[in-house]
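Pasting in a structure now, in structure tokens, and then I'll have a few things to ask.
Note that one protein chain of the assembly has been removed; the remaining protein chains are unaltered in position.
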Amino acid sequence: MFPHTRDTLLFFTLISLVGISVICLLFIIFYLVSESSIILSEINLRHYFFDDSWHPSENQFLLLPMIVGSLFITIGAMFLAIPLGIFTAILCQFYVPNWLSQSLQRIVEILSGIPSVVYGFWGVVVIVPLLATIQAPGTSLLAGVIVLTFIIMPGIVLIANNAFQNVEKMHLHNAIALGLSRYSIIRHIVFPSAQRGLLSGIILQSGRAIGETLAVLMVCGNVVQFPGNIFEPIRTLTSNIALEMAYAMDLHRSALFLSGLILMLVVLTLILLAERFELSTKTT
Amino acid sequence: MILLPSNHNLADRILRFICWICGSLVLSFFAFLFFDILIQGYEKLSIAYIFSNSLNAGRAGGIAPMLVSTFLLLLLSLVIALPISIGSAIYLAEYTNEKQWFSRFIRLSLSMLASVPSIVMGMFGYAFFVIALNLGFSILSGALTLAAMILPLLIRNIEDTLRNIPDIHRLNASALGLSKFRTIFQILLPMANQGIFLALILGIGRAMAETAALLYTSGYVTRMPDTIFDSGRSLSVHIFDLSMNVPGGEQSAYGSALVLVLFLLSINILTHWIGQKIQLRSIT
Partner (left out) sequence: MASCSPQQPTPDLKRNKPITLSGKLTITGSSTIAPLAAELAKQFEKQHPNTKVDVQTGGSSRGITDIRRGTSDIGMVSRKLKSNESDLTSHLLAKDGVSIIVHKSNPILELSEHQIKQIYLNKIDNWKLLNGMDKKITVINKAEGRSTLEVFLKHFNLNNTQIKPSIIIGDNEQAVKLVANNPHAIAYVSIGTAEYDIGLGVPIKTLALNGIPANKKALISKQFPLSRELNFITKENISALTIAFINFSQSKTANSIIEGFGFVPTHP
């Protein structure tokens, strides 16, 4: 096949390694689907949206409050993190001297590497008691939003920084030569250029936010309900799985797997979307 | 980073104001978090803390078992994931082009793998490694699960690095009559060193931050693991347990969090230092 035998050997070794990756993935998908199928065959999909409540011991499988919980907490965190992150990146790139910019970038790099448990822990000891003084119990949607914002913000700053740095220097030089003001350059040249990269990165971070489990488990209160206000406790899909998986049997377990499968599909869609945006950056 | 000229118009001033507000807000919150951890955790920090066993569910004593478990988990998962990811990346970069269906299929699979929420990965790891393969709650189960989680990250990054090497090198090698094996191992891989190293660091970061998946695979035990078949608790799991389940465990959690942050800090410094050295070498 190849002129050198070494190459043929190499080829087959490589193929098998790739094969392992693919098999690994197929395994996981297969397992998820098969575990979810139990409940799919027993309980109609309608039940997840129209049952009275989530009480698997009494055959109630309403997932809606948790879907809403995940949604609210993610949107809330993105709502805070995106503007804060982007403006911080603009600051870092265009409004501070070079040495400060480098240090800031390093700091943000470190921050993005900190495990979410640490942020969750800090949320438990600082944020929750703080919120409890406003309204008990303190473990709430707001606490979750705050902690989640902390978790995804460094990522957004990093992405924004990256996107801004990737703007063609030539464009900037031209703009300066034409006498455009800093504000105009940022708004009309940097931003449109960086748009796609920004979007792709933001979508990825939202995927991460949705998948966040333990940190939100620690500060959200975990009550299955539709939050009346931001000080009320909520439960997300991920925390639901974490909380009940170990103790769940049969149908209950299968329901949890199904919610895991749904989560995975949502995150997958986001990732694929993000990649489409990134690919189109490469071609333009 | 280009210094853009400021025309001191109103729009520029407003933007600058907003950016500084956002930046300061962001920085002050993170600084607050960091100093809180530093001050509260500092009292716990001592040689004894790092090297002694934990007592009383973690309230007293040190975190030596956790550090050892974390280290073993990291090492093992890298040992498992690296060959597979380097092999897969080489295959994808050198034997396929981006438009082929096989390459796209693998990319899709990897995206899917990356989109599995960590808790779902934990469920899978539990059912497959712990139960089906009868590995029990062990460092091995945890490492295998972690390896599956960092695989997409590693493959994607290494493949990108390889693809970024200009084709001229491959053409030269071909012109010289070198086998593919030699081309890859003697020319391309050494050039990709920095990228591979960076991917490694990213993988380590991701693995260290992982908590949810480990809860269900490597377990909760506070004992020092003797072999990889023993159960062990990683540092993040320890922080989680202390903040949720151990009344009075806050002090120790602060200490562990501090150790974790300091460790990440040193990895970051190390990365940049080595990155600079490699760059210097490639220039000269």
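Here the chain labels run A and B in written order, and each chain numbers its own residues starting at 1.
Operating definition for what follows: a residue touches a chain if its C-beta (ideal position, glycine included) is under 8 Å from a C-beta of that chain, and two chains touch if they have at least 3 such contacts.
From a predicted model like this one, the values you see are computed outputs, not experimental measurements.
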Tell me which residue among B:Pro152, B:Gly203 or B:Gly219 touches the hidden chain in the full complex. B:Gly219
In the full complex, which of A:His55, A:Lys169, A:His188 or A:Arg276 touches the chain missing from this view? A:His55
Contact residues on chain B toward the hidden chain run 57, 130-131, 134, 136-137, 219-221, 226, 230-231, 244-248
Of the residues in chain A, which ones touch the absent chain? 52-53, 55-58, 60, 129, 132, 136-139, 221-224, 233, 235, 243-244, 246-249, 252
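Here is the rule we go by: only the chains that are shown with their structure count from here on.
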Compute the distance, rounded to whole Å, between the mean C-alpha positions of chain A and chain B. 16
Per the touch rule, the chain B residues reaching chain A in their complex are 1-2, 4-7, 9, 11-12, 15-16, 18-23, 25-27, 29-30, 33, 36-37, 83-85, 87-88, 90-92, 95, 106, 108-121, 123-124, 127-128, 148, 151, 155, 179-182, 184, 205, 208-212, 215-216, 236-237, 239-240, 242-244, 250, 253, 257, 260-261, 264-265, 267-268, 272
Given the complex, residues on chain A that touch chain B span 2-4, 6-7, 9-11, 13-15, 17-18, 20-22, 24-29, 31-32, 35, 83-85, 87-88, 90-95, 98, 101, 104, 106-107, 109-111, 113-122, 124-126, 150, 153, 157, 165, 169, 172-173, 176, 181-187, 207, 210-211, 213-214, 218, 238, 241-242, 245-246, 256-257, 260-261, 263-264, 267-268, 270-272, 275
